[in-house]
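These notes are about the structure you will find just below.
For this view, one protein chain was removed and the others were kept in their places.
Coming up: chain A.
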Amino acid sequence: MTCLLCQRPLTTKLTLPWLLSWQPVAQPVVCTACWQQFQPIILATACPQCGRAQPHWQVCRDCQRWAAQPDFQNVALFTYNEAMQAYFQHYKFQGDYRLRAVFQTIVQQRLQQLTADQVVTIPVTTATMATRGFNQVTGWLDTGINDGVLTVAKTVAQSQKDRQARLATKQPFGLAPGVDLSGQRIVLVDDVYTTGRTMRHAANLMLENGANSVTGLTLAR
């Protein structure tokens, strides 16, 4: 077995730094050195709305600007640092689907800790599905395909826009025919929380369609 990220051989012995790291004990797929490049966010002091890492618990500046919008809370697992950027470069943009295994366990574990009647994931466009061949979010959860709750219009990828353009984006999502969310507590999962625009669009749509509450979960912030 070699590390999925650096291809060096994986030693299976459990070292102390390994045990102290966040990596779930079950069958490591990356080496300790690679894993330690990722920066876990401490929940107790993170921003309660977007989930970003902070030294003290408070609503961050970005989130204060959302004040006019309906309330929304997101939990993020890791800071979007260089290692995370490289991870997304390889997983999402280069399309190395094997790399879903790096965060599969930790995302699934955290999801189980959140109370939900239904888990909804942000879909990818038909064009992305036809070329990339997978939904990076459901890759961590199970199937790698869109879960069929939300539909998405053909849009320019958020990652290709600047902040202003992202914030001005119109509602790209719709509810798939026959989906009933009334009274449900939803956990909405996405890969990265950047401006929050994407997640809030999806959350607003679901709240307008009768959802009781929508909580966010992202791998990175």
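The working rule: a contact is a pair of C-beta atoms (placed from the backbone, for glycine too) under 8 Å apart; a residue touches a chain by one contact, two chains touch by 3 or more; residues count from 1.
One rule holds in what follows: contacts and distances are computed from a predicted model.
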One chain isn't displayed here; going by UniProt, is it "Methionine import ATP-binding protein MetN", "Cytochrome c oxidase subunit 1", "DEAD/DEAH box helicase" or "Amino acid ABC transporter permease"? "DEAD/DEAH box helicase"
Candidates A:64, A:109 or A:143 - the one touching the absent chain: A:143
Can you work out which residue in A:44, A:130 or A:168 touches the chain that's missing from view? A:130
Across A:95, A:148 or A:210, the one contacting the chain not displayed is A:95
Using the document's contact rule, name the residues of chain A that touch the chain not shown here. 90, 94-98, 130-131, 133-135, 143-145
